[in-house]
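The complex appears here minus one protein chain, its other protein chains still in place.
Our next item is subunit A:
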Amino acid sequence: MADVIHNLGTGFAAFTDPTFVLLALVGVVLGTVVGVLPGIGPIGAMSVLLGMTTQLGPTGSLILFAGIYFGSTYGGSTTSILLNVPGEASSVVTALDGHEMTKRDRAGSALTVAAVSSFVAGTVAIIGLMLFAPWLSGVAVELGPPEYMALCIAGLLLLAALSSGSTAKAIAMICAGLAVGTVGIDPAAGDLRFTMGTTDLAEGFSFIALVMGVFGVTEALTTTGRRWRPEPVRAPKLKELLPTRQESREAAPAAVRGSVIGFLLGLVPGPSGVLSTFASYVTERKISRHPGRFGKGAVEGVAGPEAANNAAAGAAFIPLLALGIPFAPTMALVLAALLLNGIVPGPTFINDQPEMFWTVIAAMYIANLALLVLNLPLVGLFTRLLSIPPQVLMPMVIGLCIVGVYAENNSMFDVVVMLVTGLLGFALRRVGFSMAPFVLAVVLQPTLETSLRQTLAFSDGNPAYVLGRPVTMVILGLVLVAVALSVRRALKTPAPAGDD
């Protein structure tokens, strides 16, 4: 342990240079900005800055990228909470209760809870990374295609349980999401599917376009349709920006549970960060004494997923640093920044270059701290955004969505996709369909398909193969029990909609 503290001290020693502290702040601000802007995410920001990494050196690049990475996860939540427009997939769940809190004038509290939960989770993840990195990375690769498949199936079921409306409608949206996800190049064999002969669809529907469509455009249309009563602009009192004692008491354990869930799932490749947010959300609802409050502005529904999301972001560094394998696109960019500086992370990285490893850890600490310090004072500013009349704000949201979606691929086709899905989403929402299951099913589809096909190839289609995989058995067993329980309950008491 003394060793760890000594090493960490050496790691922090690099940051006595004020340049690095400045880079941390720049990174966090930039990350928050791209997180807030729809469409432009951390990947875009990092790609643009990748050209500068040789000038910044390995330490400088790492701290900048860590700042962007953590900043963007938080920035995405801001728009989720305030506008019901998640900046990225990992903030979709936050919107469920976060935006409800905003509707009940608790926006400041929701933002503060999100910021503090993210910080708690970031700290938990970094400590986990410090203590268990080499060991955990070994465990993570043991999981193979059958386990990913089981996780995806469990994820889809969680999704069905996630929405507060009708389960049948949620399942319909999940199926729609899975169907949309199959468009484009086949992940295993490389064949083009349902592309109608255009290269526009060769990579499938742009995920950003779909998210901005069903959230950004749909929300803008829905809000503008509502009658808006101008309220006198008033100064938000400090009390309104802080969570009440009751809220803090409910949020704190949720944040800790979310951190653990996020950290563990974050070690798995694929869309595990997203999976962890709804795993946390459903957990919170299941153990809550008032499950009925979820979907109506429950503070645990913000704290849990926000923590899970950030802890998963921290855990994603483990496979990169301990194995040299990036499990997420953002991690691939961090890897590129290191490679361009002549550093090759791999299984021997932590032993060969301990000072670099501890610098990364210190960079993550500083980025997390900078995020908290910068964002708490901004909560008040962000909430004032809400006093802009929707007739002004919403066209701006649509404009930003168009720019963001276009900028992702320089593709006008994606903009059309966004507008069409936005209109469809608007119509579907009016008849009570929830959009979160759709978007999240699109995220899970490629992993589900690839792992299912790989499992079938391993097993020659023989289901007995799964019996030899204990982890798969456990996950699928839990899924079966959960389904059986809810079917039994549904048969016993026809539960009222909104509480399942």
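Convention: a residue touches a chain if its C-beta (ideal position, glycine included) is under 8 Å from a C-beta of that chain, and two chains touch if they have at least 3 such contacts; residues count from 1.
Here is the rule we use: contacts and distances are computed from a predicted model.
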{"item": "Omitted chain, identified by the protein name its UniProt record gives, among \"Recombinase A\", \"Tripartite tricarboxylate transporter substrate binding protein\", \"Phosphoribosylformylglycinamidine synthase\" or \"sn-glycerol-3-phosphate transport system permease protein UgpE\"", "value": "\"Tripartite tricarboxylate transporter substrate binding protein\""}
{"item": "Given A:A154, A:V256 or A:L339, the one touching the chain that is not displayed", "value": "A:L339"}
{"item": "Touching residue (missing chain; options A:T59, A:S118 or A:T450)", "value": "A:T450"}
{"item": "Which of A:A24, A:M46 or A:I63 contacts the chain that the document leaves out", "value": "A:M46"}
{"item": "Residue in contact with the excluded chain [from A:L162, A:L323 or A:L448]", "value": "A:L323"}
{"item": "Touching residues (missing chain, whole complex) on subunit A", "value": "37, 40, 43, 46-47, 50-51, 54, 141-145, 184-185, 187-192, 197, 199, 202-204, 233-238, 269, 323-327, 329, 332-336, 339-340, 342, 344-349, 380-381, 384-385, 387-388, 396, 399-400, 403, 406-407, 409-410, 450, 453-454, 457-458"}
